[in-house]
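Data first, discussion second: the structure below is written as structure tokens.
Complex shown without one protein chain; remaining protein chains in place.
Then we have subunit A:
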Amino acid sequence: MFSNRERAAFSDGTVKREGQVYKHSTLKYPHRLNFYDRPPLEDVTIEEFETCAIDRLRILAEIESSFVRNRSFEELKTVTNAQCLKYLPLHSSTATSEDLEGERRKDHLGHFILRLAFCRSEELRRRFVKAEITLFRVRYESDDTKEREEFLSSRDFDWIAVDKDEKEKFRRELLAASPNLKAELFEKEKFYKVKWTRVPDLVEKRRVFLKGGWAYVPSREQSSIIFQAFQSSLERALEATARALPRLDEDTRIMPILNNLSQGFLAGVPSEWSGNDGSSANGEAIKAEMIDDLARKHFPLCMKNLHDNLRRDRHMKHYGRLQYGLFLKVLGLSIEEAIAFWRKSFSKITEDKFNKEYRYNVRHSYGLEGKRANYAAKSCQQILMNDQPGPGDSHGCPYRHFSEDNLQSALLAAYSHQGLTSSDLPEIMHAVKSQHYHVACTRVFEITHAGSGVGTVKKGEGVGGGESVTHPNQYAARSRELEKAKIESLGGNDDVPMKGEEGGGDAMVLG
């Protein structure tokens, strides 16, 4: 529960000098693992508030997609550890070169901010608890044994060590209840007594001895008690936070952030793809006439759909232009090429009408008119959550906004030339039905980039390192990267013709 003081701390947003909070660091977070019993008490800047939350959210969202994608716990562990290293590192106390205090503070803050964002519905609470406990488990298992023991002894888990006499009395039962425990090791094994309700998972699988409501837990199963304790205290805390939350409504800066965060859990965390200024990352500019080919090979379904609509209707409504135009901008289309592209695409209208009604729009989106803002391309989250498409619109996310039968035909039409077949559809539709649209999109990416060797993707790799699709530009960029790697590995030359249709029109120069 948050006291008034830290609610104030969370919501007043006063800017504190960085570094100030690192004082007395060695005392504040003695352990790498955290049960989050106490809320953070210091002031936080609004920027830090957001960063801590978003970085943690990335990890939790990826954990969630791991469940949906049916990864084994070992796979999930690998992916999660890699993501943690990137966004939320948490080193052991022996790692002297790291800013341990800063890492642990970020972990602490992020957890509590997300509690605020996810306490508000039962569904969100359930998903948050499941992801958090998994993260805790991943860290627990990778923790240094000695440090873990210190952490455990710092907290009262309310277990009673079974004394020698009692252990001897139930010797036969205790041995029978843990078939993996060898009789000769019995003397050495420690047992702890807890109320059986504290270890329902062990009870369900009959992995403990039960007597009079007490579960006798061998030390090898101790982690069950800990995970269960983590889970139930988090569940209780979230319910308490939910009851107290309405008071937070007062702060107008916090609520939009919290709303965004909980949406991010539904749609994956947006990646930032806005930094581009007209030329793509690898320096090659995109020409208007290349877009047909790029769309065929590298676009996610939402952009492919917009492109095909544009070609068919030779027109596009406002939100569609916005979603597609910004995507093309970030892809590397310069303002001149963009004007050329849209002019040519709108072939039904006169030069005059285009100049009057659309040129300004295009220039505006490049920050050359009006308030001259550098607009970012829309992330999956924005596409999923904002500006819901109406009847005549073609923007949005097809995984979410198409009916099931239309989505399936669209998928086959768009990607069968890249290896997607109808036998892939059940898996994709399963993710769609459980509303994990980014998982569906990621799976399509994997299927259409499958193969062997350089420039291909295995199931579970997503758009790199197991990450899911969270931004259409990330999808396209990764797809182009893979193609480039493939071409380079084949001959180090862009002009080498590829097998089949992959070569594209300009590949015949080698002759």
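What we mean here is this: a residue touches a chain if its C-beta (ideal position, glycine included) is under 8 Å from a C-beta of that chain, and two chains touch if they have at least 3 such contacts; residues count from 1.
Following the convention adopted for this analysis, contacts and distances are computed from a predicted model.
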item	value
Protein name (UniProt record) of the chain left out of view, among "RBR-type E3 ubiquitin transferase", "Mitochondrial fission 1 protein", "Ras-related protein RHN1" or "DNA primase"	"DNA primase"
Of A:Arg172, A:Arg312, A:Lys348 or A:Lys371, the one touching the omitted chain in the full complex	A:Arg172
Hidden partner chain, touching residue among A:Lys164, A:Lys188, A:Lys205 or A:Lys348	A:Lys205
From A:Phe49, A:Trp159, A:Trp196 or A:Tyr437, residue that would touch the chain that is not displayed	A:Trp196
Positions on subunit A contacted by the hidden chain, ascending	121-122, 172-173, 176-177, 179-180, 196-197, 200-201, 203-206, 209-214
